[in-house]
Structure formats: C-alpha cells, structure tokens
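A protein chain is absent from this complex, but the other protein chains hold their places.
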Amino acid sequence: MTLTRLLERLLQLIPVLLGVSVIVFVMMALTPGDPIQIMIGDQIVTAEQEAQMRRDIGLDRPMVERFFVFLGNAIQFDFGQSFYHRRPVADVILERLPATIELTIVAMLIALVTAIPLGVLAAVRKNSIFDRIATVGGLLGVSLPGFWFGILLLMLFAVHLNILPVAGRINYGISQGITPYTHFLLIDTLLNGRLDAFRNALAHIILPAVTLGLPMTAILMRVTRTAMLEVLRTDYVTFAQAKGLSRQRILWRHALKNALIPTVSVAAIETGSLLGGNMIIETVFGWPGLGRLVVESIFVRNYPLVQAAVLLYAVIYVMLNFFADILYTILNPRVKL
Amino acid sequence: MKAIHRTLVASAIAFGMAPSVQAQELIVGFTRDADTLDPANHRNRETETIIRNIYDGVLTRSSDMQIHPEVAESFTQVSATVYDFTIRPGITFHDGSALTVEDVKFTLDRVVLEGGMGGGQSSPRASLMGPVESIEILDESTLRITLSEPWPLLPAMLPHQQIVSQAHVEAIGADGMATQAMGAGPFRLAEWRRGDSVILERFDAYYGGATGIPEAGPACVERVIFQVIPESASRVAALLSGDVHLINELPPHSMNQVNNSPNAQVMTVNGTRSFFLALNNEGEIFNDVRVRQAVAHAIDRDLIIDRILSGTATPIDGILSPDAFGKNHDLPAYDYNPERARALLAEAGYPDGITVTLDTEGALRDTAEAIASLLTNAGITTRVQVGESTLLTQKWRTQGGPKEGDIYLTSWGNSTLDPFDIFVPTHRTNDRGNAAGYSNPELDALLDEAAVELDRARRGEMYQQAEAMVNADLPYVYLWVPQDIYGVSTRLSNWSPSPDSRINLHRACLD
Partner (left out) sequence: MSILEPTAPVEAESLFRRNMAAFMENRLAFGSAIVVVLFVLMAVFAPWIAPNDPYATNLFFRLQPPVWMEGGDWAYPLGADSLGRCILSRIIYGARISIFIGAAVIIVATSIGILAGLAAGYLRGWVDVVISRLVDILLGFPYLIFAIGLMAMMGPGLGNIILALAYKEWVIPCRVVRGETLATRELEYVEAARALGASGRHIMLREILPNILSPVIVVATIRMAHVIILEASLSFLGLGVQPPTASWGAMVADGRAFILVSWWVSTFPGLAILLLVLAINVASQGLRDAFDPRFTE
C-alpha cells in the first residue's frame, strides 16, 4: 500500500462526511415536531418563557444559518449542546460509546469463534448432513427478530434459571475500586486483576452479545465456507497433498490461513453495521450504549445529538472499510490496492 | 433435573452472580436515565424523580400529596402576593457546608431570572415558579417571595425546585452542575454511569427531612441505585428474578404474575393524569353537542378499565381526578348505551352514522383500538391512526390555529392535583392544551377568576361549577384517571407510591 493510496482514501472521507452532514441536517429540518413542546409537555408555561427556551437552544434562528453554524463548528469538533442533557453533545456521545463498542466487539468475537470452525467443517464436508445442518442452523440466526430472541433469552436465563442478570454492565458493588483505564469493563477488570468483577461483567454482556452476534454468525460462517472451498481447490493445496503433508495440517495451517482473509475483512466491515444496529438489543437489555441514545434523540428531536452521532457512525464505517482493505493487503500480498 | 439445576447454580456462582450479602443496597428498575443532575436545567419528570433523592426542596409533598415544609421550617402567606419562608437552621450540604438562606435565594433566582443559569441561558423550569416578581432575604433565616399577581398554586409548585449550594455552583459552573450533584438531600451522588445507573449513597449527616412526615432521620438504606431498564418486560423480569427491588410503570397485565410470585408484590396509587378523547369542536361533525354525547354513550369505560387496564383506573365525568381539589363529585355520567348513541346521531342528522379517524400515540394503541371498535358498533365508524406524540401535539394543540382531525385520544397530567394546571390549559379558549378547540367565554371568565381567588372554599366551588359546565358541553369525552403501578420486592418496607410519580427513598428500608 503506497502513501498516496492512503492519502487518497483519507481524502475520500471528506465528500462522504459532507454528504452525510447535509443529508442528516436536511432530514432533521424536514422532520415535523418541536423539541420545546416535547420538553414542556403538559406543564405550565407562558409564551415569553417558551420563546426564551427556544432562544436558549438556538432554535429561533433560520435553518440555513443553523446549518452553516453547525458545519463551521463541526470542523472544530464542536457539535453544540444537547437540548436535553444541557451539555456538549460530544461529551454525551463519548460517554456512551465504550459500552456500545464493547458490546459490538464481544458480539463479533462470539460470531467469529462459532462461525469459523463451523464454516471450515461445512466446507470440508461439503454437502454432508453436517454441512446442511450447519447451514440451516446458521441461517436461524439471521431469520429471527433480535428483540424477540433477546426477550426469550432473558426469560430463560434471567427469570427461570436466574443465573444471569437482566440489565446493566456490572454490579456496582463488585465494580468498586476498579480504575477505568480503557472504559471497556472486560479489559479494565482484568487490568485491575479483579477476576470476580470480570466474571460479573461477562455475565452481564453475554446475553446481549449473543443476541447481537447471532445474525453475524450465519454471515461469517457462509463466507468462511465459501472461501475455504475455494482455497481447497487451489493448486498449492493439491501440491501440499502431493508433498504428503497431513490432511489436518493442510487444513488448519495452510488452507484456513488463506480462507480467513475474506472472513476477517467481512467481519471488519460488518462490525460497522453491528455498531449502528444495536439500539434494539440495548433497549431490551438496558445496555447503556449509543444506539438507544440516538433513537431516543430522534424521537425527542434532539437535533445536535443526532447529527453528531450519525457523523460519528459514518467516520467509523469508512475507517472500518479502510481497515478491512489494509487487512486484506497485509494478509494477502497478492492483492494490490 | 435436580442435577442440572445444581450445575446451573454452580455456574451462576462462577459467573459472580451469587446472591451478595450487601443487604442495604436498594435497586430501582427505572424506565429511563436522568437527562442531567442539575435541578434547574431540565424539564423531565424522571430526571426530577432521581434528583429529588439528592436534593431537598423548600417544601415537599408526602405520598398523600400534602405539602410539608422541608428545608423551610415553616411558611406563611403574608398577603395575596407575598409569602415568607423561615429556613431551618443547622442543615448541611453533602460537602459539610451549611445551607443558608442565601443558598435558597440563589437557587430560586437561578430558576426565575432571565439568564439566571449563566452564559445567557435561562432555566427551562422558570415557568414552574409562576409570576415571581422578586426573592428577597429579610433576615438570616427568612426569605420572602413576592408575586406580581396572586397565584395560589405557589406552595403546591415549590416542591418542584431543589436547593443547590451557591458556593458549589459558582465553583463548578453550569456545565459542572450537570454531572456533579451536591445537595442537602438524604443521599449523596456516588457515581452516575450514563445511560446505565445513578448510584447514590446515604448521607449520614442528613438533617432528617420534613418533620411533618413520620420517621425523620437519615436514610434507612446505605445505597440506592436507579438502574435504567427501558423495556417493560425486562423490568418485570428483573423484579421477578430479584435483580431489582422496585420498578415503576409495571404493565397492568403483569400484576397477577407479580402478586403470585414469592418475592414481589404490586403497589398502586391513584395517578394524577386524566385521559380523555378530544373531539374537534371546530370541525363539522363534532360542533354539534349531540354527536359529542353520542360518542360518550358509545364507550363502555368500565369494560375497557376492567379488561385492558386490569381494573386500575377510575372513570371520570369531568376533567379532574376524583382526588383533585375542587372536584365536582355530583356530575351526571354518560352511561354506556349504544342505542342512545345511534339515536343522538340520527337526531343530529346522521341516521346512517359517521366515519371518523381516531389519533393516538403508540403507547395507547390497545386502548384506542378498543375504543374504535366500541364506537364502530354504535354507528361511529372509527379508524385508528397511530402517530408520534410530538406530531399529534402539533396537529391538535394548535392554540387557536386551524385544526384538522376528528378525535384524539390523549391525556393531561396534574401533578399538583390543583385544577389550575389542568383545567386552564385544556379548556380555556386557545390555550396550550385545548386540543378540542373549545371556546366558552363564560368558562374562560370563571377560570380566570378562580385562578386568583384566595378564599379556598370559594375557589373550590368555582371549579365545581366549571366542571359541571364542561360536563354538559362535553368538548371532550372524559375517560378515566389510571393508577400508577409499581412492583416492589417483599423485602422493601416503609415505602409507598406517591400520586405525583416520585420515588422518594429516604425512608424506605430493605430487610
């Protein structure tokens, strides 16, 4: 990968982010509804007080002016104040980001750990009963609404068996004295050498992560299977066989290494869609992530927060794609970008 | 089976889920997170519920909705527009500093003054203080609030303001106040995990709270956690599994299940929110009172309350809750009588019935569909249309602007149980909540008069008269006041729900 190519990719970010900003701003501007009325609800207010509230959050300005103010500030990483939290939007979003990222990564890891062996076995025993069962079983995951499955899991593990908690990231009592180095609880608890807290955090994350990761399992398994089939037919596997290397060794050392390239790339790209698609799981499991916050913000017309969050999602999406490309080049030197 | 269960319990312990011995940790499964912890910078009921456990007010309410002096020792109404408050000595904030009359003045100024929040911003809670003209310190323990016009609601509304420390605010600024709570309430903030939980710890030097409410003293439990669980099924699951000890907004259909479980029970309290159908009085169909009466006769309120709300609501025949001040308890009811409804329609010139649309928000969809089916049976063919509440607000609460639509199933809250903040907005000509587009100059005059009437008995009579007027005119079809339903662990004692939906945990104990 050359430096020019790298720069080129980074430059491509600019039109995408600009386009995303314009679209999200126009969408919010065209969306009917009034944040001030939502805030006041059915409490007492006078007309002057209402106008004052409108001035205080800058909604009395014309739309075009608001857009350019937003754009000008956004370049300086100032996304304005959240109407409801009355704090900088950037702070509000960043506080919720670690929980979302942690959930997404754990979900992706669960998906990878189950998908890769299943995909390899399905490829090796192509068209066998195992292949069929694995295929259909994997597809089960993409075939049910996550919130429904999540609630079923909650009923089973939290209510009937009562072995896993319903909501939150960790019990407060057990989490005391843990220094938040990374704000990822699974890592922080380990860095602090607190196995009890680690287990507690794990118990909290496992149900939402399984629910979120399940659809991904199916996709990744399919990619692994396809890639594996392809690799297994290439010359060098045949050559290795001819050289008399053991089948297991060929499979797990040589073939898998090559077959993993597309799987990992797809996983990197799909991490972006998991990240932006976990608001429902976050609601069901009371997970304090960003997705839930953004959806709530759309409903209460918290424009600055929605704008900033969507921009953040777009940046993450582009970066993940970029990352997937690099990964692809590193793992597979034959590909030139 | 037993073996399996043992294995599971073993793995539960391995997961760190073993029942902990921290008996004094009270966890509340709560519908949403606080927006901010600054008492003066929000407009949200749930936020106030949480904040209220950290900060105390000049006055407070007990769970039977009586007003009690809290940070104030006593208060007197000097004249129609002047109130004097004596601030209790010896109260300290969580940082150990003394709460003074200056702090109280500072708190209230911050709310009422334009630009009072600093940085050119005003408090969104200003309107909850009414027509305040000035706040003065008379001596080191007395504060005087002067109104620009009489407003009998002031004592009932003051519990909505919580006292902050002037030194603290000046030290950390408005931005800091959003996250660093420091009050004089029964609990101090331990940590706020945004979107997840607000963790409070007992403030041992607490002065004890309102003397008028029994068992004044420091809080009973050592720690309180408001754990955010937005999904109602998940909240109930958390209660049943013992993860939390108290949940709000328990769905009515889960009441039996909770009551039948060994470790939890249901507690209800009459709410303060009146539900009604706004009929578009400006529209062609509903400007005829006979058509409006037909709607009232077509709805079997008892059936809906019994089947959908599991009996947890009280029917109303006027806008006020049965518990409200000035309630007229002798209003005639429009009984369920579909035949009468058809006859009234025919009389009004619609022998073949009418076709209308019923607007409502998603949360009320079941009720709306049940109402629609009852109306359809009585010749009022009704289609339900679900929309976002903010869009319905724009469509219906036009404050005199032109209005489209036929029927709107909605509600209005009345946390003070004083008629002023529900009757005026919903019934006065062109007022904020007048979704029906109702205009009756005679009623307007009566409401204006009652708003400033200082003779309590006379004021009550005025509202009774007003309710009789709207019961006859029927701009709205008044439906019911639902109860607020809570699920509580059997381990929880000395807590009872309050009609204003606050969860004050100062006196609650866990065994």
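Going in written order, the chains are labelled A and B, and every chain counts its residues from 1.
Methods note: a contact is a pair of C-beta atoms (placed from the backbone, for glycine too) under 8 Å apart; a residue touches a chain by one contact, two chains touch by 3 or more.
Quick caveat: nothing in here was measured; it's all calculated off a predicted structure.
When the whole complex is considered, the residue among B:254, B:411 or B:434 that touches the unshown chain is B:254. Residue-wise, the contact with the chain that is not shown comes from B:308, picked out of B:82, B:308 or B:509. Shown as candidates are A:28, A:45 or A:106; the residue that touches the absent chain is A:28. Within chain A, the residues in touch with the undisplayed chain are 12, 15-17, 19-20, 23-24, 27-28, 30-33, 132, 135-136, 139-140, 142-148, 151-152, 155, 159, 218, 222-223, 226, 229-230, 262, 265-266, 273, 275-277, 279-280, 283, 291, 294-295, 298-299, 306, 310, 313-314, 317-318, 324, 328.
Seen across the whole complex, the unshown chain contacts chain B at 231-233, 236-237, 240, 251, 253-254, 256-257, 303-304, 307-308, 362, 365-366, 368-370, 372-373, 384-388, 391.
Assume only the chains that are shown with their structure count from here on.
Centroids built from CA atoms put chain B at 36 Å from chain A. Of all the residues in chain B, the ones that touch chain A in their complex are 8-9, 11-12, 14-17, 20, 22, 25, 29, 33, 35-36, 38, 41-45, 114, 120-122, 124, 126-128, 130, 157, 174-175, 178-179, 190-191, 193-197, 199, 223, 225, 227-231, 233-234, 237-238, 240-244, 388-391, 393-394, 397, 411-413, 421-422, 425, 432-433. Across the interface of their complex, chain B is touched by residues 32-34, 37-46, 49-50, 52-53, 56, 84-88, 92, 95-96, 99, 151, 154-155, 158-159, 161-169, 171-174, 196-200, 202-203, 283-286, 288-289, 292-293, 299-301 of chain A.
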